[in-house]
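For this depiction, one protein chain was excluded, whereas all remaining protein chains were kept in their positions.
Per-chain numbering from 1; labels A, B and C assigned in written order.
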Amino acid sequence: MKKSQSFFTQDKPASFRYYKPDRKVLGKKMADHLRFAVCYWHSFVWPGLDPFGGDTFQRPWHAAGGDGMKQAEHKADIAFELFRLTQAPYFTFHDRDIAPEGATLRESNRNVRKIGEVFEKKMRKSGMKLLWGTANLFSHRRYMSGAATNPDPEVFAYAAAQVKNVLEMTHELKGENYVLWGGREGYETLLNTDVGRELDQLGKFLNLVVEHKHKIGFKGLILIEPKPAEPTKHQYDYDVATVYGFLRRYGLEKEVKVNIEQNHALLAGHTFEHEIALAYALGIFGSIDMNRGDEQSGWDTDQFPNNLPQMALAMYHIIKGGGFTSGGLNFDAKVRRQSIDPDDLVIAHAEAMDLCARALLIAEKMIDDGKLGQAVDARYAGWKGKMGRDILAGKMSLAKLAAHVEKTDLEPQPRSGGQERLEGLVNRYI
Amino acid sequence: MKKSQSFFTQDKPASFRYYKPDRKVLGKKMADHLRFAVCYWHSFVWPGLDPFGGDTFQRPWHAAGGDGMKQAEHKADIAFELFRLTQAPYFTFHDRDIAPEGATLRESNRNVRKIGEVFEKKMRKSGMKLLWGTANLFSHRRYMSGAATNPDPEVFAYAAAQVKNVLEMTHELKGENYVLWGGREGYETLLNTDVGRELDQLGKFLNLVVEHKHKIGFKGLILIEPKPAEPTKHQYDYDVATVYGFLRRYGLEKEVKVNIEQNHALLAGHTFEHEIALAYALGIFGSIDMNRGDEQSGWDTDQFPNNLPQMALAMYHIIKGGGFTSGGLNFDAKVRRQSIDPDDLVIAHAEAMDLCARALLIAEKMIDDGKLGQAVDARYAGWKGKMGRDILAGKMSLAKLAAHVEKTDLEPQPRSGGQERLEGLVNRYI
Amino acid sequence: MKKSQSFFTQDKPASFRYYKPDRKVLGKKMADHLRFAVCYWHSFVWPGLDPFGGDTFQRPWHAAGGDGMKQAEHKADIAFELFRLTQAPYFTFHDRDIAPEGATLRESNRNVRKIGEVFEKKMRKSGMKLLWGTANLFSHRRYMSGAATNPDPEVFAYAAAQVKNVLEMTHELKGENYVLWGGREGYETLLNTDVGRELDQLGKFLNLVVEHKHKIGFKGLILIEPKPAEPTKHQYDYDVATVYGFLRRYGLEKEVKVNIEQNHALLAGHTFEHEIALAYALGIFGSIDMNRGDEQSGWDTDQFPNNLPQMALAMYHIIKGGGFTSGGLNFDAKVRRQSIDPDDLVIAHAEAMDLCARALLIAEKMIDDGKLGQAVDARYAGWKGKMGRDILAGKMSLAKLAAHVEKTDLEPQPRSGGQERLEGLVNRYI
Partner (left out) sequence: MKKSQSFFTQDKPASFRYYKPDRKVLGKKMADHLRFAVCYWHSFVWPGLDPFGGDTFQRPWHAAGGDGMKQAEHKADIAFELFRLTQAPYFTFHDRDIAPEGATLRESNRNVRKIGEVFEKKMRKSGMKLLWGTANLFSHRRYMSGAATNPDPEVFAYAAAQVKNVLEMTHELKGENYVLWGGREGYETLLNTDVGRELDQLGKFLNLVVEHKHKIGFKGLILIEPKPAEPTKHQYDYDVATVYGFLRRYGLEKEVKVNIEQNHALLAGHTFEHEIALAYALGIFGSIDMNRGDEQSGWDTDQFPNNLPQMALAMYHIIKGGGFTSGGLNFDAKVRRQSIDPDDLVIAHAEAMDLCARALLIAEKMIDDGKLGQAVDARYAGWKGKMGRDILAGKMSLAKLAAHVEKTDLEPQPRSGGQERLEGLVNRYI
């Protein structure tokens, strides 16, 4: 543990102003509402490069020419040290984040499993839990044209083998969910792409995953993570609504849910709370990747969240929708490329956790006070009347409705939407 | 007809360089491929105002204080004169485009029907056909919070009555389709909105329309026109993929198809050809609104199309998908606010029709030459092999695929996507 | 005053939680920091229409067929009643907002001046002040192709005459600034535009305005309001940096400053605080239009501000830059089209004012605490060393610097930008 002690300056877990894991909020512990997870890739794998520049972080386990497995173990030491310092109870990873790629998939899988054993020990000792695992089906050049949607069925097979390994390992580590992000399941140009065929391939792949999940007895959720584009020009899992249609098309709407990311919502032209509210409405809400996109940048910046009013509304919709079941709040966020001090990792997570807790407390006030919910209910009150009920019950045809309008010379009177009043109300909770 | 003769300078129909209605293209007449329609609203109803300025066109039938029905007839005269000059065989309209709103819906419907009778005569005489009709459920203040998705069921009823009238009139005028554009079926703020409830209302409404269509024996398609936003912050019919999920949710995927607009595709973050190709892949392609959005403006500019390579690719995907059945190519396009000469209307339509014809001839070359299609087929050829067929036939589980990968130490080799070569190929057809 | 009493429900001025006009903040009264203004156009002129729908507000003074001047006086009564209810000390207007257009410019100007006299009395009585006046050079069809940049010099002349009238009236009403927003000073298509010529015309126009300001002894600032587009495809006053270059080109950088709007900043791809900080850095900060754009919509939504953290940063940069001199905080914001109750106007302004006050108090904490400013100073501390000073003093050539690097084998070491730490710090003030 020496290494990690010298890696971060501080040795004592971060302190918080708002986050008290055991504090009761709406009948549950704060920790059970928030279910924070630290992600492996941004904090331990990304070296600080961007499309115009190289490594800025110079983490010791990235040193060129090192022994891959040794470096992987060193990385795991530091990772669990960060988990301890931040006090987040969960973590998440891709297979390629935690162990080096081998000469064959067998070797790669073996590497992954070896680190899985390291994890198992560390988790037992620390109480750390796995929110979800996932397979990296997008970084290696074999996946450059997609994994499940690749024009080459051998790549589909390779991806299947890789998912099988991570799904089983996630199960063994008592992971609570399994995520699929289809980063390359899309296209660069329609000129070389058969969209219908690729959708069918993807539908088939997902069905195989669900089938395997049941076979091994994994009880967690299978989650798809919508994103509209990047790295591809178009990604098939564009947004929550698109994923819903896809799940319906391939008979999966009862089996698969969504992992919603703020930055991805933004790139798809939506607010975060829209995607959350819609997922609840469609019955496919699963988990979230809490981060933030830069509103002036057209790509995935994956910053730590920091806009309190927006976060409070997101938390409000999550709580109102019923909260997480096996899902949680994964920080799919990276410190900026210029934040090269190891301590920046601790600070970033701790500040974000505290702000999420603060957002939760605001959401609690919104729920407790009830005025927001009442305003919505009051607005739709007419639908509880006879005509409203008859319409929704299917008792009114177009002809009957028309007859009613004509007979009564109906002229409905609009009522104020009261947006400014409601926005003011929200600000009172903050 | 005197009025119209003095309205436009020219009396002779526009001449074309590429558009020859009877010219054979891929076994069909050019006119049967293109099925051009002129829309009523942009050319005869919009007075040239925008959010920062008023009327620029000063059409005589917009004069303040005039007799509404007289002005409606004058407008119809000019409209049919434009149809004659452009030689487009179809037109499209909203109920409110063609006749003034009355004191009650009964009176409004009566006004609409009276102009319907005027249309009927003019259509008989001129051979002009109706591509589709639609009801304006968004301009009047009663619809400010939605039509089917209004918090007030009376507005739902009013909208139903209005659609009934236009659907029946469309049927009587032998219209070939009926369109629903849900301009206000969305929200301004989630703070006052129950998304799940509103989706259910919309699903119910659409089911009533379909039911009524069958009841009256209307054989045309019912079409939804996707748009992501504007005037609302969020519109439920966001894009083709979203509409597909919606149709599945409410059991309508066999009954309803989409009318795709270039500008709406652009606003949703897609290319026009993406939306077309996806609609074919999902089996819901219906018709198109051919126009163009300004790529630097964040709103619906509804300009006449003029980017030949993009139009050629759109035509290519339409032809490849099977072409129009009852759908067609509606110019949902308006001359610019500064194009105040009546002749600008003729020029804009004629230039656009000619360019569409040119795009069709390019698509013909692409199809005839076959190289584009062959490149796609060749790219997916592996899926015709045993493993590909077995995967798609459901014979391979995750476990079997993994066993295969491990046994053979499979390492798939990527092949060039050849994008630049294909882009060069496309430019050879232009 | 009867009319206004029945127009708004409440008769008592709005109450506030944070806004106390006389409260001392950083040595000045809160009211002197904020200098709130209510704008005439959004609250009293806009009838609730948008590009897809008509009037929703049905204000009595918009009734068709009314006497224009009577309606203008009624509107003024209600306006001053709103000013009283909100307690904002300033207002702003365009000439066309306050009085009807006449048959000639002389008549229009006369109408404007008559209402000016009404204003004068009301201002004297109420203590209300004019933050700025401006001429509407964009709504009438004569301006459809620009005012100063019109291809027709007669339009330039007409615009000049209109500005002269409003500038003089602003002076007489003791207005503290005069604003020019070049809504149509741009182009729809380069195909019919000579950009260089139009820039020269605009430079000339602005010089005439400055010359006239001095001639009449007006001491207020002349302000340009940057906006990138809308209604035009491209507007010449794109953003603060563009306006700066324009002012330099036409010798006006000492005479003219900018009025910065949040929504316009957003449309130009910037944050509000960027535009503010840049304007201070370039020495051209003047005033602000406080509102907010919808981050998912591509057009000017002009909503009331409500994102507290963003507003606090904007206030911080204003205070840090020195605060307003003759400028102020104009609510260039309109209630939503569905907010049809007159009281929505009061609520919207009061909530916005209170939130601005809260943002100011947060900015006060940032300034008082000093940590944010210290972090920036510390980051650039190296520039206070010898080499830094020599470079900026012009004592180092490329050759000298290169010699130094080579001689010392200099290898500068990067230091963390500490972004997450600073973001966390900001959230502590909120």
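Note that contacts are C-beta pairs under 8 Å (C-beta built on N, C-alpha and C of every residue); 3 or more make two chains touch, one makes a residue touch a chain.
Since we're looking at a predicted model, the values are computed, not measured.
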Per the touch definition above, residue among C:158, C:178, C:299 or C:324 touching the missing chain: C:158
Missing-partner contacts on chain A, residue numbers: 48, 50-56, 58, 138-141, 143-145, 183-184, 188-189, 229-231, 233-234, 267, 294, 296-300, 336-338, 340
In chain B, positions touching the absent partner: 56, 266, 269-271, 295-296, 304, 306-310, 335-336, 338-341, 344, 347-348, 350-351, 354-355, 414-421, 423-424, 426-427, 430
Contact set of chain C toward the excluded chain (per top definition): 104-106, 141-142, 144-145, 150-158, 160-161, 163-165, 167, 188-197, 199-201, 204, 208-209, 211-212, 215, 228-229, 234, 238-239, 241-242, 244-246, 248-249, 268-271, 273-274, 277-278, 280-282, 313, 317, 372, 375-376, 379-380, 382-383, 385, 387-388, 391-392, 394, 396-399, 401-402, 404-406, 409-415, 417-419, 422-423, 426
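Definition applied: only the chains that are shown with their structure count from here on.
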Chain whose average C-alpha position is farthest from chain A's own: C
Separation of mean Cα positions, chain B and chain A [Å, integer]: 35
Shared-contact residues (touching 2 or more other chains) in chain B: 141, 144-145, 188-189, 229, 234
